[in-house]
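Here the structure comes first, spelled out in structure tokens, and everything after it is commentary.
Complex shown without one protein chain; remaining protein chains in place.
Lettered A and B in written order, each chain numbered from 1.
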Amino acid sequence: MIRKSRVLVAGTAVLALALTAACGGNDDSNGNETTTKAEFNAALTKVFNPSDKKGGTIRMANAGDWDTLDPGETYYGYSWDFLRLYGRSLVMFKPAPGKGSNELVPDLAESLGTPSDGGKTWTYKIRKGVKYEDGTEVKAADVKYAVLRSTDKETFPNGPAYFEAFLNLPDGYKGPYKSKGMNTDQAISTPDDYTIVFHLKQAFGGFDYMAQLSQTVPVPEAKDTGAKYKEHVISSGPYMFDQNNLGKNFSLKRNPNWDASTDPNRKALPDRYEVALNVNADDIDNRLISGDLDVDVVGTGVQPAALGRVVGDPALKAQTDNPVLARLWYTSINPTVAPLDNIECRKAVLYAEDRTGYQTAYGGPLAGGDIATTLLPPAIPGYQKFDLYPAGPDNKGDLAKAKEALTKCGQPNGFATNMAYRAERPKEKATAEALQQSLARVGIKLTLKPYPQGDYFSAYAGNPPFVVKNKLGLLTNGWGADWNDGFGFLSQMVDSRVIRETGGSSNTSVRIPEVDTMLDQAIVETDADKRNAMWGAIDKRVMEEAVIMPGIDAKSLMIRPKNLTNVFISEAYGMYDYLSLGVA
Amino acid sequence: MASDAFLEVRDLRISFPTDDGLVRSVDGLTFTLERGKTLGIVGESGSGKSVTSLGILGLHNRRNAEVSGEIWLDGQELVGASPDTVRGLRGNKMAMIFQDPLSSMHPYYTVGAQIVEAYRVHNRVSKQVARKHAIDMLGRVGIPQPDRRVDDYPHQFSGGMRQRAMIAMALVNDPELLIADEPTTALDVTVQAQILDLMHSLQEEFDSALIIITHDLGVVAELSDDVLVMYGGKCVEYGPATTIFEQPEHPYTWGLLGSMPRMDRPNLDRLSPIPGLPPSMINLPSGCAFHPRCAYEPRTGGLATTLTPELVPAAGGRHLVRCHLPAQERRRIWTDEVKPELEA
């Protein structure tokens, strides 16, 4: 499956390189490397404080509310990371440090999916003897039901929409609630209790990634209460819900019906998990530092308030990890707005950019991220390192090249255009201001246009007629993959067919027919190595068109749990792996 | 040296240090008062008459007032006495009636409660007993249906009723010295007369000494045995009421008499107020404080502007006056110039 074929080097900036050496340097980690030395990035590629000691309680806190605990609808990486404690999907990311976590391993299924019909049909065998918290056995029909219910977007509007897009569902099918009794075997069939077959409308080579979505976590139909199911999810994993006070807190206790012999991936060390919701974010940091809390479950790193304190104190810094995430903060360059319809003008923008300004705007190399020159972050299989628009040795831009491009474009003295950003996001504002300054060096005059983030894509920056009318040549943007693979990362970002005239898409600038074709070819490829190479090619092709200015690959600075064992960063989730933690 | 008089004030000085200098509100005041007698202290606002009364009761602000001299009340000196001693006498042996009965009574307590409180401070009795006493007092000051009105709040009383209640409160402990500061100023004319009558009859009944402080000589004329006229913190004329009204020797007193509204003189338009304004206490005029407003100042040959006149005996026994005009001249001006004018 996913194997690394080349050494990955994260980032281009020397500073960033030094800071992330541990991240990119250890490419064939197999999850067995361990360490007990508390130092910066100790848990990035190694298992910190390995232990098999059972018992204890892990205390977690979330600065906001959980989007939902329902496996059919939850759509956050941290939630998927956590959900594996109480739910078993067909396939899962391997609980291993660093790159090892990008490997898919079977969970509820006995093995990874078997493709047939050129990748249009995928078959999984389900393990026997896996039981729900009430002791009943998990059957193939439960997985089928779980997937089908998740396609009811009136009930679960926030969930991922991959299954309804790819499954060969009958026309007019509205999910098991409204289309009760409709035969759905043309989409998912269950020849026996332990076999489930997915029938797709078109071939999809990376279907195992879809099979790892929490939407394949089995849901017993008899216990399903629709939108209320989140109040009591029936566990198929090692832990089950003890208390669940929506919006306030919940706790997990051991599921007595979980059988370790059916589950090679989970250690299930602690006796309990306690999660507090809607906790003050700054307070979370303080409690992590003092040891009154184990994990900031959202896993986005420390708040600005604590950042200086953590970085400035060597003892505290040794208690942190700094992973690069599969999230790119970038700027769309819209070819629909003159004179950016001319590729040379777009190139001028790229050459004139001061990349260090972008990085500083996002909080620098530690809390912000590494300077990116490609769309794909290093964490995504298929990532190729290249830099089509070198910014000079100091990364502050190549003004000569920029002027040259401007001349070719017919705008030797520069031009004026507008730049949109989300008004509520100070980092995007800082980015826009940094760009305003750096582009001014070659005469490109930016006028900054803040828009409310709630409607940023639906009504403003993601609304093509609005973009043209208001001459939004540049707009700040960001994208994170739903899973670490080229499809998950690129499909929404560079496929021109996701752009809608009514707005709502975060792709606003990439309209390259050739890229669409390349995407279609890559999607159906079932050979992972070939497929990954194709993602890299798409990345390069988009960059050639100069319609995206890659900003930074996001990083986060996380406070390592003081009192826990088996701590390591899962690159698949870009945060600590919640499945393996134990209490010291 | 102890005093034989019931109340004797000797060289009383009350001053307040301010950022702009020392304000001598009361500057060397001396007088005596016997039981059953009434002293009227007359002057414009700021003349020091109210400060004098507060000083006697020990109600001046102890933190920023400087007091010297002696106050002898029934053989006891008060200036040097402890605050607690004075407090024990206050409301008990000596009581006070204030000018504005509305603002002087607590708006949140019933009239009865306030009288009861005054009684119980100095008498260890139950509330019921005190209440009966309060009702009794209200009846004696002429409040109809006192057993019902006792539970009314001050704002439910009319102005005259409030002043009666105030008097009831002051008299509840049978004080031997009663000080009334402008007791009728806030009242209309007919009520004024009633209140004055009431005070007079109560004084006779209780045989108390009474000090009436007023800017209105008319009030004094009806009640007082003695009159003390104050100007700029000093006594300018002091003597028996009859003398002061018949043979006043100070130009200021003449002015007061001229501006006095009198029942027997309905043509009020002929009132002639004293020209000019009362002096600033921070910056008193040199010499005789009254000289800038005095029509007769030129006749002193410049003395009045430079030298402060002494309080000296005038004609007719206990009569004292503080004026640079020669004695003969004063009497002549009164008889030939002022008196005919007033009676015209």
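The definition used in the following text is that contacts are C-beta pairs under 8 Å (C-beta built on N, C-alpha and C of every residue); 3 or more make two chains touch, one makes a residue touch a chain.
Assume contacts and distances are computed from a predicted model.
Novice: Considering the UniProt annotation of the chain absent from this complex, which name among "ABC transporter permease", "NADH-quinone oxidoreductase subunit J", "Na+/H+ antiporter subunit B" or "3-isopropylmalate dehydratase large subunit" applies?
Specialist: UniProt lists the chain left out of the view as "ABC transporter permease".
Novice: Going by the contact rule already stated, which one of B:F98, B:F157 or B:W254 would touch the omitted chain in the full complex?
Specialist: B:F98
Novice: Given the contact definition stated above, which residue among A:D292, A:E404 or A:D516 touches the chain not shown here?
Specialist: Answer from the full complex: A:D292 touches the omitted chain.
Novice: Among the options A:K128, A:K248 or A:K445, which residue touches the chain absent from this view?
Specialist: A:K248
Novice: Among A:D208, A:D224 or A:D296, choose the residue that contacts the chain missing from this document, as touch is defined above.
Specialist: A:D224
Novice: Touching the hidden chain in the full complex, which residues of chain A are there? Just list them.
Specialist: 61, 64-65, 68, 73, 75, 149, 152-161, 165, 175, 177, 224-229, 246-248, 276, 278-280, 282-283, 286-287, 289-290, 292-293, 454-455, 457-459, 482, 492, 498, 500, 502-506
Novice: Which parts of chain B face the unshown chain closely enough to count as touching?
Specialist: 54, 57, 59, 87-92, 95-96, 98, 100, 103-108, 110, 117-118, 121-122, 153, 155, 169-170
Going forward, only the chains that are shown with their structure count from here on.
Novice: Please compute the C-alpha centroid of chain A, do the same for chain B, then give the distance between them in whole Å.
Specialist: Chain centroid spacing, chain A to chain B, equals 91 Å.
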